[in-house]
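Heads up, one of the protein chains got dropped from this complex, but the rest are sitting where they should.
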Amino acid sequence: MTASENPAAAESSTTRLEAFSDGVFAIAITLLVLEIRLPDSHQIEALGGLGRTLLGLWPSYLGYVVSFVVAGIMWANHHNVIRLVARVDHGLMVWNLLLLMAISFTPFPTAVMAEHLPHAGWDRNVAVAFYCGSFTLTAFFYNLMWRHVARNRHLLRPHVSGAQVDAITRAYRPGTFIYGFATAVAFANVVAALAIVFGLALFFILPRRGAHTTA
Amino acid sequence: MTASENPAAAESSTTRLEAFSDGVFAIAITLLVLEIRLPDSHQIEALGGLGRTLLGLWPSYLGYVVSFVVAGIMWANHHNVIRLVARVDHGLMVWNLLLLMAISFTPFPTAVMAEHLPHAGWDRNVAVAFYCGSFTLTAFFYNLMWRHVARNRHLLRPHVSGAQVDAITRAYRPGTFIYGFATAVAFANVVAALAIVFGLALFFILPRRGAHTTA
Amino acid sequence: MTASENPAAAESSTTRLEAFSDGVFAIAITLLVLEIRLPDSHQIEALGGLGRTLLGLWPSYLGYVVSFVVAGIMWANHHNVIRLVARVDHGLMVWNLLLLMAISFTPFPTAVMAEHLPHAGWDRNVAVAFYCGSFTLTAFFYNLMWRHVARNRHLLRPHVSGAQVDAITRAYRPGTFIYGFATAVAFANVVAALAIVFGLALFFILPRRGAHTTA
Partner (left out) sequence: MTASENPAAAESSTTRLEAFSDGVFAIAITLLVLEIRLPDSHQIEALGGLGRTLLGLWPSYLGYVVSFVVAGIMWANHHNVIRLVARVDHGLMVWNLLLLMAISFTPFPTAVMAEHLPHAGWDRNVAVAFYCGSFTLTAFFYNLMWRHVARNRHLLRPHVSGAQVDAITRAYRPGTFIYGFATAVAFANVVAALAIVFGLALFFILPRRGAHTTA
């Protein structure tokens, strides 16, 4: 009944792990829009009409775009790792579940950040740190999942070389530290912290040559 | 580790890009219903009972139907493009992500439009322009994604001819302009703007001969 | 670029139509839980504690279970139809989209019904009629989708016989009428209307011999 007993079953395991993970990524990313809420009609009037109100929601749009792109990067990376994997063991299933748990959490810190971004003060620092902190946790679980695969090479497809594994390990390692650094920076300077997260996202979006491996 | 190194992996890339995109389309389209909200019991009484209240929600039903059909068209078109694609490169992944970001946003402008449609005034114009504007953005990203594929023909399946590519380019181009025109019209005449969006949706729904290629 | 040009592409069309439809069914069914809402702490106290409050939510649980089972039946039937289909044309895509639009709408009438079920009066009749009416619409679109397939037999797999097609047509036809009848009954007697919808759901759930074809 273990994955290793039956190669066909193991293959099918990868397929369902992918399908399940794709589902969670797709839903988490799509739920982000539910956190953008229009103020009620009295507030819209007080804010000077719908046009100004919609413009005033820029922190929500910003949070939506950044979280969407970051989660999209995570999805692309997840995808790049899993297609190197030939079989799923218990550890990979557990690490994957913890990674998905961090990804699914994203809409909450995004909403917290968007709500506090327009109002100067300590709470804004806390909100941005909470936001960056949730990406740090995601990147951390991402690295732990990859480490598990890298240490159990029988899980990998035969064509994957040791050099490829090491290249991925090197490429993913900085993610946790960069997001962690942004989290610390957020307590001192909100704009600088968000600029770091933006920078990482832009770095991914810009055209490039070579592997797409940013954590 | 790039998609081009391993043809089997590239194939599998298309599969997961499709699965992920299908998930996002399906969720965005299904979340639309969460934006239809029944007024509370006091308001229902003030409106003259549940029957009248449910009838009075017609702008929400209208928004639901139009957004569902428009997003459904986008899905069908996405589907028609991706099945011509043999391999996914970094650019296609990024453009696809930006397209999905625009699609996932749909429930918010739909709710904004539905809420303001019954009340005459400038805010109604703004709401409908915001609604049409979000479709313009979606059609725009859609075209950019297709342009990327059309310019990188090694991404296409071998059986796809240059004539087919040009036919799709021509078929998709008007979408952005028509939605953009509807957005501009919305500032002058709300009914005319919605009629344009309706017209495009009906044009798709009606039976036809030939390719299903409307952006 | 039409589905009929390339058999492999047509096959893949069915796959994505299934994947997209499965996604919409799965999400619509899962969103039902979001319509079950706990009263706030003051109301819980007024209702005599959490235990009584949770018991008092029985109309929400009832709506959840019935809608889940009905949507589950629709999914199983959708599945039974699509696996007879070899190729997807424009009409099937459009009818399928309209069916999904009706399915996705389910959480709203379910919430309306659950909210009004405990309070006697005309609004309760309206709420249950709205609920049954939404199933009528779903069954109606379901039949239209099947009719399209039945009339365009080149869409069906070669092994499907005319007798099978006629058997399915006969099996699906009553659905719309039974739900429509329940809708009419709801204006006179709420319990009788729900009993009809329950009966249909139970009829599906109970063990049987032969084809699973209830609309």
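Read from first to last, the chains carry the letters A, B and C; within each, the first residue is number 1.
In this section, a residue touches a chain if its C-beta (ideal position, glycine included) is under 8 Å from a C-beta of that chain, and two chains touch if they have at least 3 such contacts.
Small disclaimer: the values here were computed from a predicted structure and weren't measured.
For the chain missing from the display, the contacting residue among A:Phe20, A:Tyr61 or A:Phe181 is A:Phe20, taking the whole complex into account. Listed here are the subunit A residues that touch the chain not shown: 1-2, 6, 9, 12-13, 16, 19-20, 23-24, 27-28, 31, 34, 90-91, 93-94, 97, 100-101, 104-108, 111-112, 115-116, 122-123, 126-127, 130.
Even with one chain removed from view, subunit C keeps its contact list with that chain: residues 18-19, 22-23, 25-27, 29-34, 36, 38, 44, 49-51, 54, 64-65, 68-69, 72, 75-76, 79-80, 83, 159, 164, 167-168, 204-205, 207-208, 210-213.
Definition applied: only the chains that are shown with their structure count from here on.
Annotation: 24 Å between the Cα-based centres of subunit A and subunit B.
Looking at subunit A, one finds that residues 27 touch two or more other chains.
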